[in-house]
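Just one protein chain is left out here, and the rest sit where they should.
For chain A:
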């Protein structure tokens, strides 16, 4: 028997190990493949949302159409609705097409008007009401193009699909080509996707995430301000001060249980307590934040208790030994050492709360909201949407352009989650101490 030749038993053991490594690699491979598939599908359909098609034309803001009184008084000019502005814009586009010598067979006035977004009149009206002196002048505007035209420039709409699509014609696509050649139409970076409010089904091109981002931010603020102090206080008491008896065991079991309760249950609770009983308004970030606080509390408590436990007893003993009170020992020595772990837990809890939709369903936040909530603290009581809710809403819309918007919103949400998780990792790396 040689030391160099393996016996059958060793061979079997080594083979088992090799098999196990292969299983592990397969498991990682499968999860990586799933992740890649998810990201490719999201990014391939969502990146388009960050660029948008604009029409650049001079618009003559005729006094007879926009300010009959001639007073330039915004209160009087309010009476002209977006319908009046739409006529002015349509005429301006028809003029610009003629001026540039674009001729397309069979192109009707309606065809021309329908290449413009329904949002454009509101855009121009807001500009005019903000600065009434513009009336009577010819001003250059970059207005949004219709969602189907935008889809054509992004390759979502083709000549074949347009032929059987009642919402766009091949003539309009020919017009879009010609306008691009003349520099009247281009694709630019779409800041409005991040800042603008949601838009109705008729104007997917104008829909943005502004209200949703603000709503999510407000809710996260509420969660941070409530869940962190409550969670940390509860954990310090349970870990450092509470006697070990049947009651504290019961509380401990309950906290662990709460962490596993389906999030929709917190929504039902929120509806019953915060809206029906406490009389807080519907669709408001304060209610969403309170509900998510309840949901995040157990996560923070469990993380905080784990990091308090990780601080060695010798530190407490040393502090007590030099005459510190129990509270001084905890606040001066234990808590600072446990802080990185607590913060990591809190950030992971926040990330979980940021992606949560189900509890918001019942408190009226899954809604079409176009008004930005005000500045805090009043803004906490204004209606708002939330990022995951906005994604859910957009996937339900009829217009195919909303698929792109929903994927774009997923990208934004993923970026936020990535930033939160990266912060958590960074904090842990920088400040965590091991004994």
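The rule we apply is simple: a contact is a pair of C-beta atoms (placed from the backbone, for glycine too) under 8 Å apart; a residue touches a chain by one contact, two chains touch by 3 or more; residues count from 1.
Here is the rule we go by: contacts and distances are computed from a predicted model.
Per its UniProt entry, the chain excluded from the display bears the name "Phosphate ABC transporter substrate-binding protein, PhoT family", taken from "Cbb3-type cytochrome c oxidase subunit I", "Sulfite reductase (NADPH) hemoprotein beta-component", "YceI-like protein" or "Phosphate ABC transporter substrate-binding protein, PhoT family". Residue A:164 is the one among A:164, A:322 or A:375 that touches the chain not shown.
Across A:24, A:229 or A:262, the single residue that touches the chain missing here is A:229. Touching the chain that is not shown, out of A:176, A:369 or A:427: A:369 (per the contact rule at the top).
One chain is missing from the display, and on chain A it is touched by residues 78, 81-83, 118, 122, 125, 161-162, 164-167, 199-203, 222, 225-226, 228-229, 232-233, 275-276, 278-283, 286, 361, 364, 366-371, 377-378, 380-381, 383, 395-400.
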